[in-house]
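A short write-up of the structure that comes next.
Removed from the display is one protein chain of the complex; every other protein chain stays in position.
On to subunit A.
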Amino acid sequence: MHEMSLCESVLQIIEQQAKAQQFAKVKTVWLEIGALSGVEPEAMHFSFEVVMQGSLAEQAKLEIIEVPGLAWCLPCSCEVLVQQLYDECPHCGSHQLQIVGGDQMRIKELEVE
């Protein structure tokens, strides 16, 4: 359940931003979560509600933008889509894949007032 501490980090960033950018209430939070980030969107939604209670983002809606996993296949020398870290290259079946995308977890933007 590290989604809980991730949500705590999200709240900390929101609180810093609230001071810097002068807002008092957050209406929507957009997170960008990669398919290979190890973060479960459902658990994130659950934790978000719990962690944001009593904060300036208490009523905020969480929108998760899911980003597909992307790997560089060494034998094929091209980028391929992967769902899991243990996937093989869909073209050549190799596991010589380097993850190049879809491992991020970022706060993208906020709708505030």
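The working rule: a contact is a pair of C-beta atoms (placed from the backbone, for glycine too) under 8 Å apart; a residue touches a chain by one contact, two chains touch by 3 or more; residues count from 1.
Keep in mind that, in the parts below, contacts and distances are computed from a predicted model.
Between the names "Peptide/nickel transport system ATP-binding protein", "Hydrogenase maturation factor HypB", "Cytochrome c oxidase subunit 4" or "ABC transporter permease", the one given in UniProt for the chain missing from this structure view is "Hydrogenase maturation factor HypB". Mapped onto subunit A, the footprint of the missing chain covers residues 1-2, 5-6, 8-10, 12-13, 17, 20-21, 23, 27-28, 31, 37-39, 61, 63, 65-67, 84-86, 88, 95-97, 99, 104-113.
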